[in-house]
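Only a single protein chain was left out; the remaining protein chains are all shown in position.
This part shows chain A:
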C-alpha cells in the first residue's frame, strides 16, 4: 500500500466469517472487496472483481491452497489468485488489488485509501 491515509471500513462481526468462506464488501467509492478467512483464521482481502470475466464474484470462490499458497479459485473460470498478493497463479501478469484487513473490537475492518 502506497497511500498513508487509509480509511477503515467496518465490514461485519468477526464470527460472521467462518473459515474458508468469503464475503463481498461494498466500499464507499463503489469498489468491491472480497474478504476471505483461511483455515488458520487469517484474513485476506482482494478486489471482488474477477479480472478475466469482469464479474464481481471472487468472494464466492472456493478457498484452499495450491502448493502451500493460500488461494481462492474464481467461480467463473477457475483461475486461482494468491490471497496474500492477489497474483493469478496461472498467469502472473494478471493480478487483483489487495486491500488491508484487520480486526478491531470484534469487527472485521477493510482499509481503502
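In this section, a contact is a pair of C-beta atoms (placed from the backbone, for glycine too) under 8 Å apart; a residue touches a chain by one contact, two chains touch by 3 or more; residues count from 1.
FYI, contacts and distances are computed from a predicted model.
A single chain of the complex does not appear, and UniProt lists its protein name as "assimilatory sulfite reductase (ferredoxin)", one of "Methyltransferase", "Glutamyl-tRNA(Gln) amidotransferase subunit A", "ABC transporter ATP-binding protein" or "assimilatory sulfite reductase (ferredoxin)". Considering the whole complex, the residue from A:7, A:26 or A:103 that touches the absent chain is A:26.
Taking the complete complex into account, residues 9-12, 16-21, 23-26, 30, 32, 35, 38-39, 49, 51-57, 60-68, 70-71, 73, 75-76, 78, 80, 94 of chain A touch the chain not shown.
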